[in-house]
Structure formats: structure tokens, C-alpha cells
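Data first, discussion second: the structure below is written as C-alpha cells.
A single protein chain has been omitted; all remaining protein chains appear in their positions.
After this line comes chain A, so read on.
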Amino acid sequence: MNKKIVYRLVTLLLCMYCFTAFSQDRKVITGIVKDSTGNGLPGVTITVKGTTTSGISDDKGNFRISAPEGGTLVFSSVGYTSKEVTVGTDNFISVSLDVQSNALNEVVVTGFGTRANTRKLSYSVAQVSGAEVDRAGATNIVNSLQGKVAGVMINQGAGGPSSSSRIRIRGNSNLSGSTMPLFVVDGVLIQPNATGADSWGDARDFGNILKNLNPDDYESVSVLKGSAASALYGSQGINGVILITTKKGRVRNGLGVSVSNATNFDQAYKLPDFQNVYGGGIDPYFLSKDAQGYDVVDPDNGPYYSFGPKLDGHIVHDADGRLVPFKGNNLLDLFRTGTNVNTNVALEGGTERTTFRFSYSNLMNNSVMENNYFKRNTFTLRATQKLGKFINIDANATYVTSNTLNPILQGGNSNPLFRFAYSNARNYDVDYYKNHYIDTLHGGSIGGNGNPTGNPYTRGSMTSVFWNYYQNRVKQVEDNLRAGIDITGTIRPWLTLLIRGNFNSLTTTNTTKNRGDGPGFLGSSAQYSRGITTNQDFRVQALLTAAKQLNENLDLNVTVGGETQRGLGGAYNYLSTSGGFKNADIFTLSNSVNALSTDFRTVGHERLDAMYLYGDITYKNMLTVNFSGRNDWSSTLTYPDGHGNYTYFYPSIGASWIFSELLNDNNALKFLSFGKLRASLGYTGGGTDIYATSKGTGYILNGNYTDYNGSLIPLYGLNSLTLNNQNLKNLLAREWEFGTELRFFNNRLGIDATWYRKNTKNEVVTINAAPETGLGGRIINAGNIQNQGIEISLTGTPIKSRNLQWNTTFNFTRNVNKVIDIDAKDGVNSYSLDLAFGADVASVAEVGKQYGTITTGYAYAYDLDKGSKTYGQKLLKQDGTYWRSGDYGQGSKDLGTMMEKFLLSNINEVNYKGFNLFVQVDAKVGGLMASATHQYGSEFGSFESTLYGRDAAHGGVTWTDDNGVTRNDGVIPEGVYASGTIIGGTDVSGMTYQQAVDAGLTKPMAAWQYYEGIASWGTGIREYSVFENSWVSLREVSIGYNIPKSFTQKIKFQSLRLSLVARNFIYLYNSAKDHINPESIFSSRPGAFAEYGGLPLIRTYGFLVNASF
């Protein structure tokens, strides 16, 4: 095998060089690096150009490095323009670095964590500094990136602080269940998975592994967007890479201590537009009075529908028999002010040979929902050690333990927001019932299994919601250990060897303590369960890098290396009580009525080996050609019988040309300070899921069936109904990218524009098969998913003076995510991605359309006869409700795509003396979402939009009901009767509803009937609740102040910074019907497009203190 040979050659080369002595003409240079204000600049990397010799400045900016006379020192630091200085006869060098204008950082972290000068890059990389990520104290690192980087789309999680957010870079490149990028933290690969509820919404989102990342310790976050940038990571990087480097200790005298505290408050500040005009009932008047003369709320409909009398606050005899004022409720009363306190203490120190940094962070986030918290403790140690002259060791270890209790059920009948909108009248007394849901007489909940259902307000309704949140405890604890070591050996001044090892271990423990809701706090709902999942992986990498200045004009950097990744798998063990408890409220397995139910599964193994060669060659610091080639060996493409095409190669090539270098002497073009063109072509290969090659073969155990006399019978069955495929091969993505970077007027104005097109082919997917064949699907290599788009980042410095500077950045993202092919040769042109409303609405990948096309058979049916006078009209059934397209034989209808048209954000940073103001606004334009809350809430008249037709002022028609009462809540549905419709013996086909009313054949529909028809489970038109989801958010505002040194020194502080921050402050615009929360999508799956309740709009505000001693 050629890989073996390469390894041996590398080893041989290494040995040869080790015996060679170093050249002698070097001397030790000392010096200081300062910023533009004259303060020492710590953490600057000093490299001897053309070699891999480097050093770092200490906390005062001092450095020490050995370099040959006449050599060039390159000073670079993230956020500063790098500078080159030639070593002269002087042994002391003083350098000052300029702060770069925003978002045009010249030094970025890329590839396998190496720092690179952006001049050399042939692709677009965005970098966000650790401080920026940390500024507003977002619990979730993903959310803090929202709007900061062009090409990156983020949906915040809808299930509270633990919930995982969806992040997608340059669209969805494939059809798999997660299109989130790979996160790499100091070399540890972290692949986030999608979490969240299914299309019924009824699940708690404990989030993915990203919640265990703590931004406090981050030095920088790089976003590698394209294939050329992420080619080295292979298929794991096919959705892009988020590359995170953590802070290191610095060389300094004594111990440095820094402390930061962020105290934030979460405020549930706005609900969808609930109406507070009409209360319980379906008739706009009270049907009866009680013996005392109080109006009686209709007990049949009053507790559920809000089409009743006006909520005018007068005392009524409520459906539960209480005398209460007839007024609307405010669900916001149910939510508390959440607190989110994050404290970080870091100790650091270092000598020339050793540095260390230890930090501890404690996050305590009590969400807006009672009984819901997310806690996180992070311990991080990073240490570096020089061994002799040639070896550097850089080791890091992070231990995180996070603890989440009772995340909100994201949707369905147990989500408070949904339950309020659905079948719960506006006059429901939240304050009373949140304290009156326990059956104090029998024990358990009112209406719990075996208990009386109480009054109409406790039947179904919110009782079980309160019970669920206040009496049940569902907890997830995660223990995550990440550790890594980098050993760098300098073999020759221009040749280094890096050996890197990483380890990642995650243990997840879930416990459920459900209190019995039946009499005596018993019953089958009482449950205690414990599930533990373990998973471990490691990665070992070796990189041999040569950096050589070949001659005056040519610089060469080449790395050859290899790695092996091992997914060690783990186990899932689950034990639960069954059939309820013997004794109430004792949460232990031995309290089970029946034999324990159990589940044991193996978490699968995986192995990926790779070899690669990459590098760049630069001509005159002006033209750079980058290249890479990688070969993978993936276990996922092997078959248990030993066959399988498991190895594949993929290259990338690119060029960067700083054309402005040629124009330096051209006075006419003086306004152009910098100009660069770049182009790249990158391929990415990839395997498939663990055990996918075995899909559809053999049998598995599916737990036990408990028969009627309590016996357990094991259930064994087919592994899957999918047809196995013995010829799967790797996928291949190809991406073209062209870009330019221009800066004008002395860097006061800059533009970075990128065009790209990426096609992913041969993905391993399961497509439909005719069910009559006994198959649930077929697994094949198929597809051609294309993402094409542009990203523009426009940067300006409108004001720049000694004390005042204003930087502003606009990021624009437009991506078209088109499906070119699914599986044409088998006639398959559609692939289901995700569902909403159970299975009523789907997002699909359909050939010729955008990814995430929303389709439903529950759309309006229309008159499609072009010759007809009523062509294009909606079709009505006999009772005035609408025909669903599917039921009428018109099949499913495409409503558009969930994918946004474009994203736009504007980031402003104003610095005035020690003050710093930051304002970010971001916008999403286009893309559909579906809302179950809107649909079922409309059925019951909960929303403002259902005021239409309720009274004359809202367009209601006057009519007389069966009780002989004249009322103003008549609605004339728009549309014509479908052909063959007969009312009272008269054929009304093609007639409008109005015409039928005029002819005396029918009456106007009562408002409640109209909304019941359009929005109920049985007859509703789901299209009615699928709408554009565009918004403009005032995402982040912060004001920071650096206390002047003159003061901090008096109190023995080295620095002290105070800031006030606000995140997700307000939606300046929200296109969602009834202002449904646009960020309430119940899952981070790529095709998810629907909400089912979620949370109210939540804003976060608070303050931050950063201090160092």
C-alpha cells in the first residue's frame, strides 16, 4: 500500500535531518511590539520568513527570537496588519502594528489550525475574534455568530437555553439529516448533530454537543466556507468548518489573573398577536344568565373558542362556576425573568520555556420557564513547554459538565404557547389554574388517569401542561472531556514536524422523574428512568512542513502528512420503571410495578485514515498558488464481507493575485489601496453513515412486546425495509469560487466579494421504492445538489480621527440551493426532507426546484378549468368550507421554498476614547415557514387575524342565526362551490357563496364556523398557515468602557472593562402571520420549516465586567 511507503519515507527523511547540525549564522534578537497607542502588544507571532522558526510576544509585548542577519521577521497578530522587518546589525527591534479595519483581518487561522496571511489565500475565510463572540454573553456559540459572517445562516433554537441552533454555510450541500459545519476546537473534531422535535413538536430539545463549548476561552473563530478552504477536512468539512483556537498563556512576570462576569436577564417580551377583544364562546352574546343574574359563560364552547362576547371586564358566571371578571389573559405572566450568569476566572503565566493558562467558567442559566435551567462548568488547561532547542509541546485539556433540566416541550399539546392558542379561550384564568391543577382530593392531576376531569377548564387543556412543567423532572447531564497534544519538532530551520493527538469523550446521562398523575399520585404515568450514552473518539495526525524561500522571488510552503481518526463508539443503556409506581413519589427503579423495561444498544464504530499533501508557492509576495490533495480510507464504505471501494482521492487548487502591487506607481489609481483577485477549485470526497452498507440486511431486536397477561415476548425483525446496496461508493462535491478584495481611500472603504458554485453528487441516500415491492426505500448513490451564490462584505470607516472611529460593515448573502437531480435513471425526482403538522405539509428536495420546497395536499383547491368563468377561484364544499387540493384530486401543491432569498446584516462599531459602541442589525428576506400555532390558534379565534368578520368594524356581515338573534359576525368565504355541489336540492356549482346567500340557499357563516373550517385538524387548509418568514432584528447593542489605566492602576488592576449589552432586542420587522415567533422552528434539521408553539420572543440584556490583575 502506497500509504505505508510514504510514511516510511517521511520517517527516513526525518531521521536524516535530525543528524544534521544547524547553520551557524544566527543571532538572538530581542525587541518589543507595540500597538498604535504605544502599549505593548502581547501574543504577536514573530516568524523568521521562509522558515518555521517563530516566537510569541509576552504580556508586555517583549519578544526574543534567533534569526540570521539579513533575514526577515514577520510580525503578525489576529486583528492587526502584519509587518515585515529585515534583521540588520541591531540586536534590538521595536515594531508597532496597526489595527486593521474591520473584517479584513490579514492573519487568519485556517487549514489545520495554522495562521495564514490572507494575501496568500485563494478562498474566502471569515474570522471573528474571541472577544466579538463573547461580547454579548450568548450561551450558545452558534447564536453569537448570527449576522457576523456573510454566507452563514443561523436559526436560533426554539427550546430554551440548551436548544441547538441551526447553522448552515452556503446552503445545504446535501440531503443528509444535518448540514451543520464541522467544529474544530484546537484540533478536536466536533460534528454537531441536528436535534429537536419531530413534526408533532412534542419533544424537549437538550441540544447537541455545541452547548458544551465555552466561548470565554476563545482566541479566534474562523469560518471556512468553501471546499477549497475545507478540503483538508474531507467530507466532515463538506458543510464548512468552524475553526476555533483557544487562548494560550503568555510569557510574563508572575501570575496573571483575569476575571469576567456576564450577568444577563432573559425577558419573554412578546407573544404572537393574541386578540383580547372577544372571550369564550361561539356566539357573540351570552346564552343565559344564572339565578343571580350573572351572565353565564357557555360551558360547551366558552372554555375553548374565543368567538364569544366582548371581553369588557364585567363579572360573569364562568364555566367553572366561579364569578370572575370577563377579561383576556396574558400568557407572559406565566414566564419569569430568566437569569444568565457566566463567570470566568483565568490564571496564566509563563517563562521562556513554559507557559500555562488555566480557566474555570461557570454558567448558570435559569430560563424564562420555571423549572428549566442550563448549567455549565468548564475547566480548561493549556500548557506549552519547550524541550531543548527543537521541541515544543502544546497540550490542552478541557472538561465540561453541563446539566439541563426540563427544557420546554417545543410544540404540541404540552407546549404552553401552543396550548394557549389551541382550544383555550382568551379568558382562561392562567393565574388561577397554574395553582389549581392538582386534584387535592384524590391526588394526582385533575383529570389525570382515573381522576374526575373537574370543570371544563381542566378538561385536557392546560392542566397537563402545568403538571408536565411543575411536577415532572427530566434531566440531562453531559460530561465532555476534550484533550489534545501538539508536539512540534524543528528539524531544520525550514522543516518542522508536528505530531498531534486529540481525544474526545462524551457521556450523556438522562434521568426522568415523572410524578404519577392518577389518584394517590400513582398511575401508569409515574415513571423513573435512567439512560446513559457513552461515545469516544480520537485522532492522531502527523504533518511534516517545509517552508523555504527558494530565491528572492519565490516562497514555498509544503506539508505532507497523514492522520487516523477512530470513532470508538460506546454504548446506550436504558432502564425504566414500567406500569407506574408501587409507592408514590419514590423515584427509583425498584419502585416499578412491572418488570423494568430496558434498552441496550451499541454506538457504532468508525475509522477514517487520510494522507495529504498541501501547500502554496508565492511569487514576489503577489501571486500565490495553493494546492492540496487528500486521499481517504473510510470504514463506512466497506462491507462486512470485506469488499467495498473505500478509498478515494480529491484535490484542490487555487490562486491569489494581489494585482494592486502592479499599480503602486500609478497615480491615477491612487485611490485603490489594495486589490486582490482569487480563484479556486476544490473537490471534497466523502463516505457515508456508519453501517450504511449493512442497511437492509439481517435482523435486529426491537425490544419486547407485553401481551395481555403481562408476559414479555421479544420482538425481532428486519433491520430495515430498505433495499441494501452492495456497490456504494464515495460522494464527491466540487466547488468553484471566484472572489475579489478591494480597498480604497487608504483602506477607509473595502469590499470583499465572492461568487461560488458547489455541486454535490453521488451522495448515499435512501430513495422511494414502490411500497408494493415490500420495500420502504432503496439506498443508492444519487443526487446533484447545487448551491450557487454571492457573498459581499462591504466595510467602511466613515469617521476616523484620533479619538473617534466609526467602522461599519454590511454583509450580504444570496444563495440559491437548487436540486439538479435526485435519481433520474430510476425516475425519482423528489426526496422528502422534513414534515409539519404531522405529515400534512412537507419540505422536499424536488428536481428543478430549490431545496426545501414546501408542498402540501392540504392546500386550497382551485377551479383549474381555463374555459370556466370562475377559473382560478377557490373551491367551496357544500357547507362553505374549502376543498383541500388533495381531497379534490388536485394532489399536492408547491407553495414555495423555505430557503431565504438573501440575508443582510449591518454591524457598526464606534470607538470614542475608552468607549466602544456596537450595534448590529440583521435581516432575513424570503423563505416560508409553517405554523401549527397559527393554524390551530385560528380555529379557536385566539389571534388578532381572526377578528376579521367578527363585527361590522372588522368586515362582519349582519345575519340572523337559528336562535333568531341578529348578529354581525357573518363571513362570506371567498370562492365558488365545486361542481356537483347541491344545497337544499339546488345545484350551486360555480356559484359564489355570496350568490348562494343572495339566493336564500344558505346563510353567511358565523365567524367561528369560518375559522373552524379553514383551520381545524379535520378540515383545515394548511396553506393558510404557511407564510413568508422575513425579519429584521436589532440583534445586538452593546456599550463598553475601558476604565483608564490611570485609575485601574490605583486599584491594582491591570485593566478593567465594563459593558452593557442587549441581544435579540427587538424585531424591527416580522412578516409572520400574527407575528408568530420567526425563530421558533422546532428542530435544527436542515429541512425543518415549522413551529408548533416554541417560546415567546425573548430578549437578553445585562452587563459584563472584564478585569485583569
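Heads up, the rule we're going with is that a residue touches a chain if its C-beta (ideal position, glycine included) is under 8 Å from a C-beta of that chain, and two chains touch if they have at least 3 such contacts; residues count from 1.
The criterion applied here is as follows: contacts and distances are computed from a predicted model.
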Name under which UniProt lists the unshown chain, selected from "SusD/RagB family nutrient-binding outer membrane lipoprotein", "Electron transfer flavoprotein subunit alpha/FixB family protein", "NADH-quinone oxidoreductase subunit J" or "Phosphoribosylformylglycinamidine synthase subunit PurQ": "SusD/RagB family nutrient-binding outer membrane lipoprotein"
Which of A:Leu255, A:Leu550, A:Leu662 or A:Leu715 contacts the chain that the document leaves out: A:Leu715
Residue among A:Pro68, A:Gly328 or A:Gly579 that touches the chain left out of view: A:Gly579
Residue, one of A:Gly328, A:Gly531 or A:Gly604, that touches the chain absent here: A:Gly604
Option from A:Ser306, A:Ser634 or A:Thr795 whose C-beta touches the chain left out: A:Ser634
On chain A, residues whose C-beta touches the chain left out of the figure: 1, 3-4, 7-8, 10-11, 14-15, 18, 291, 296, 299-300, 319-322, 387-388, 390-391, 449-452, 454-456, 460, 487, 489, 497, 499, 518-519, 523-524, 540, 542, 562-564, 566-567, 578-579, 594, 601-602, 604-607, 609, 633-640, 642, 644, 646, 690-691, 693-694, 696-701, 705-711, 713-719, 721, 723, 768-776, 826-830, 877-879, 881, 884, 886-887, 889, 891, 962, 982-985, 1018-1019
